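Missing here is one protein chain; the remaining ones are kept as they sit in the complex.
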Amino acid sequence: MPLPKAENFHPTTWWILGLLLALTASMSTDPMLMVSICLINVTLLLVFRGESNWAQSLNFYLALAAIVIVTRVVFRVIFNFSDPSAPAVLQLPAIELNLGFGMKSSLLGRVSAQAFFSALTDGFRLAAIILSVASANTLANPRKLLKATPGALYEVATAVVIAINLAPQLIASLLRVRQARQLRGRSKGLSSLASIVTPALEDTIDSSLALAASMDTRGFGRKGQVSSTTIAISRTATALALLAAVLGIFFLLSGSGNWLAALAFLITIGATSISLRATSKQGLRSRFRVIKFQGKDLAVISFGIATLALSMALGA
Amino acid sequence: MIRVKNLNFGYGSSEELVLRHVNLHINSGDIALICGPTGSGKSSLLKCFNGLVPHFTGGTMSGEVLVNGKAIQGRQPRQLAETIGYVNQQPEGSFVGDTVEDELVYGMEQLGFTRSKMQGQLDWVCRRFDLGPLLERNLNQLSGGQQQKVAIAAALAAGQRVLLLDEPTSALSPDAAQEVLAILRDLAKNDGITVAIVEHRIERVLDLVDTVITVHGDGSVTQGSKQTQFTDYRYAPPLVELSQKLNWPAIATSLEAALPHWDSSKVTITERLPEVSEKTPDVALRVENLTAGYGNGDVIKNANFALNHSSVTALMGPNGSGKTTLLSALLGTLKLKFGTISTIDGNPVHMKPERRLRLITAVPQQASDLLFLNTVSKELAESDKFGGLANGTTARILESLTGRIDPQRHPRDLSAGQQLSLTLAIQLANGAKILLLDEPTRGLDYQAKHRLAKQIIRLRNEGHCLLVSSHDVEFVAQIADRVLEINQGQIKATSSTETALGPNSPHPTQLASLSQSNNLLSVGQVWPA
Partner (left out) sequence: MTLKKSPWFRLLITSLSGLASLMMFAWPLFISVGSEPRYSQTVFLILMPVLLVLLLVEYSAGGIDSRQIALLGVLTALNAVIRMLGAGTAGIETSFFLIIISAYVFGSSFGFLLGATSLLVSALLTGGIGPWLPFQMMAAALLGLLAGSLPKVKSTWLQTANLIIFAFVGSFIYGGLMTLWNWPFLAGQGSTVSYLPGGSIADNLSRFIQYEIFTGGLVWDLGRAITTSVLILLTAPALLATLNRAANRAGFVKPLV
């Protein structure tokens, strides 16, 4: 039986899996695990990606991951603390630099094996995180994702859809205006920017008015009744979510308790979803196509959870 | 269905009312045509019917508009959404969704329809507009005609009983326009939907409409039958103009209706174009073996032709045949792959832009692309300064073309005709004798086209060499000495305008079809005997 393509899954499935894999990578200190997560992501991309253009970016992300690993190691080699007690893998001449304002820097010098391998591990962890986001982004069709946004984000999602659909027309119109400017014999340089952007902007504003008229005459912005309780709930939840976030960040950074921080972030996530639900109620809107989670979506997500659980169990 | 009582609408003081004391009535299931010169306020009148005026345009409105017996004053367009459907001038600019289905259900989603009700309505519009096979398609992969059908379907999908259309056919090819109009007829006659259409290509819809509302441009609005409304209407298509000129007892709205009148009319026929007094028959521009295009594709293939001074050549061909590309190649904005262009002063392609501009110039399809300052006077001054000309040179050219335009106005607020004249003046200021115009009649009403034709003929008589790309046969008949036909990048042999637009050609003018004569193309040639 052939595997279904990425498009047939719920668009948020891939993002949930991506986040779980990124979490797994960042919790661990085992370089082999990070390499395997990189490989899992590449496999996912190769197996599930479709034909569409958003799915062609594998090379870009692979290159980026490689650059991150190399940068991390190179940084450690160039800007390196020499620790005389540790065994060295590299012995380079040291350079002392004075940057002024009392800042001194020493470059290169002796590189210990431990420093080298910890840089490599960090590099692979980052690469794993980047590839996890990459596979989510590549496998989840952004347009479908926009349609699955909660009602509270409907307005922003609408603006984004408009922008994506309009971009090709705008490119054409900018090029047209630029060519027209040449017809008037004026230069094409940077100083001409105002005279290229102005007509394009005028067109843009005119078309935005036409678009707004078309949306409004079809009922966009009609509101249902919202009770004052709903409003109070949404506001309290928003404030609570943000307060918990600030506290959580503080706990995390001060080292005064990772479990307290975890609790605070759970409150943030919970309160955010309550707030979004409450805000979503104010629209009158209904939806024709509702994308539902199915068995295969749950299977993919379970795979992510299992990976995370397994790595935590192994780590403990 | 729609009743308007003593409606006034304007942006500023009461003297400048756009619409004044308007009273009209459109019956259920009727199709009403709203016509008038460009900028007269016909779109504004249409927008009064669904609250877009004044909520989306600003300005103040008084009087009463009743739709289906209910007053709509003070109500936002969205509050009228289930009663009235509205379709913008450019459907592709008013789409909100990705696919046809998204677009069709959009309104129903906004109004909170249940899914089963949406499915029912969707099935209805798919049948009615034959959109079933297109449901999954992406909106920007559709042809212009399909887009227009989707836009109309989307405006009616929530069960609206009134349909307002702003220039539904002006961007469509004749065939696509026919298809859309047939659907409108069906909607009105079989479904009892009331339709109001703003259209300046009157000849396309004339056959269809039950009542005509004329917005005169001075604020006054009249309503009546085709016969009463068109007896002295100045912005009329050729057959109507002919009916007026020859004092026929009834205004002809179709060729069939015109034939008996024509056969019984006694007329004198004059030359189509005036003689050029000082003939300078020398070649202004010669093109040899020209091949040009983008990337690896050749859009223009091996073109050969020559253009004379004191002549107007029309460049005609279907959309995408390479008209604009050819003009770009002549102007040097597109690199030639092969061939030569020569003038008395040398090859313009190898010239510096400043020098080329004194030899050959152009006005693009969208004339306003060239305008980037915020008053007319600044544009004129910039033009003088750029060309190193005496102050007021460009202004004088503009005045000779079109009369005075208030120098303090914003170029974007000018009518399409005025924008065209302003751009033309700026482009001519540097003294070029070769002038290229790309689709200059877009958005112009019949009067503005007549004025433009006069400007073009004047330039021709002064010795200019003009190449005008257009697919407006009636306009070409008024200006062109000859026609250059282009199809899929191939220039077919040049022919006289009489052959290209005559009764035996694929696209005859209305007068050529009526008279079946090779020497009569345009109403301007006909006079009562």
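When the chains are written out, they are named A and B in that same order, and each has its own residue count from 1.
What we mean here is this: a residue touches a chain if its C-beta (ideal position, glycine included) is under 8 Å from a C-beta of that chain, and two chains touch if they have at least 3 such contacts.
Not measured: the values here are computed from a predicted model.
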Touch assignment to the omitted chain, from A:62, A:241 or A:301, lands on A:241
By the document's definition of touch, the residue of A:113, A:159 or A:299 touching the omitted chain is A:159
For the full complex, which residue in B:56, B:124 or B:386 touches the chain that was left out?
B:56
Over the whole complex, note the residues of chain B touching the chain we left out.
11, 54-59, 78, 372-374, 410
Under the stated touch rule, tell me which residues of chain A contact the chain that is not displayed.
19, 22-23, 26-27, 54, 56-57, 60-61, 64, 68, 71-72, 75-76, 78-81, 99, 101-103, 105-107, 115, 118-119, 122, 125-126, 129-130, 133-134, 137, 142, 152-156, 158-164, 166-167, 170-171, 174, 190-191, 193-195, 197-198, 200-202, 204-205, 207-209, 211-213, 215-216, 220-221, 223, 225-228, 231, 235, 238-239, 241-243, 245-246, 248-250, 252-256, 258, 261, 265, 268-269, 272, 275-276, 279, 282-283
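By definition in this document, only the chains that are shown with their structure count from here on.
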Dist(centroid_CA(chain A), centroid_CA(chain B)) in Å evaluates to 46
Under the touch definition given earlier, write down the residues of chain B that touch chain A in their complex.
47, 50, 52, 56, 76-82, 84-90, 92-98, 101, 105-115, 118-119, 122, 139-140, 154-155, 158, 328, 331, 333, 353-354, 356-357, 361-364, 366, 368-372, 386, 412, 426-427, 430
Touching chain B in the complex, chain A uses residues 143, 158, 161-162, 165, 168-169, 176-177, 179-186, 194-196, 198-199, 202, 207, 209-222, 224, 284-289
